[in-house]
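This is the structure I have questions about; it appears just below.
A single protein chain has been omitted; all remaining protein chains appear in their positions.
Moving on, here comes chain A:
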């Protein structure tokens, strides 16, 4: 494990720290919103430790706090998290084998997957994945506890524009990969499909449908080049 910290270069370490910090602030708002919505403090905290997947947690507490069934909330959460199967296939060699696979799988988030995919060298990929995963886990959970204790004082971090910071972080992380034309074509088709499906389908499903964009992954036709 010590070699991970040695491998991490300074710029990358700073970027990861920034994402961890931002995740901590979002965790804060999640904790505050949950408790403000009338849920006991242990609910958001337990979810953060055992589920550890932001979008599905927001969805879960949102449904339950609105009086919905925990079973419906659970199903919605699983739908949102189903993208992790594809992530797991893509980063499995970054996680490593043996015992590492257990904590490594639990630490999987959009952010550290994107960080890992953004590195060229295998050592850096592994370091980015693990450092990002551990850092986000710690900051997220600390943020949730503080936010939950602060209760209804901070209910809306949108005032600080944090809801825009998150897509921007992910965008910055995937941009290098989008320089590859085949990947970019597939991603653009996927985006169109996901956006078109959003009004009609439950949360999480539109993003999965984006995988249909992969049908265009090998489209190397000149016509597409011109159209772009």
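To be clear about the criterion, a residue touches a chain if its C-beta (ideal position, glycine included) is under 8 Å from a C-beta of that chain, and two chains touch if they have at least 3 such contacts; residues count from 1.
To be clear about the criterion, contacts and distances are computed from a predicted model.
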Fill in the blank from the handout: Expected UniProt protein name for the omitted chain (select from "CO/xanthine dehydrogenase FAD-binding subunit", "Glucose-methanol-choline oxidoreductase", "Branched-subunit amino acid transport protein" or "Acetolactate synthase") would be "Branched-subunit amino acid transport protein"
Problem - Options A:32, A:53, A:131 or A:144, residue touching the unrepresented chain - result: A:53
Completion exercise
The missing chain sits against chain A at residues 14-15, 18-19, 22, 38-39, 43, 46-47, 50-53, 56, 60, 64, 67, 69-71, 73-74, 77-78, 81-93, 95, 97, 101-102, 104-106, 108, 110, 113-114, 117, 158-175, 177-178, 182-183, 186-188, 190-191, 193-195, 198-200, 203, 206-208, 210-211, 213-214, 217
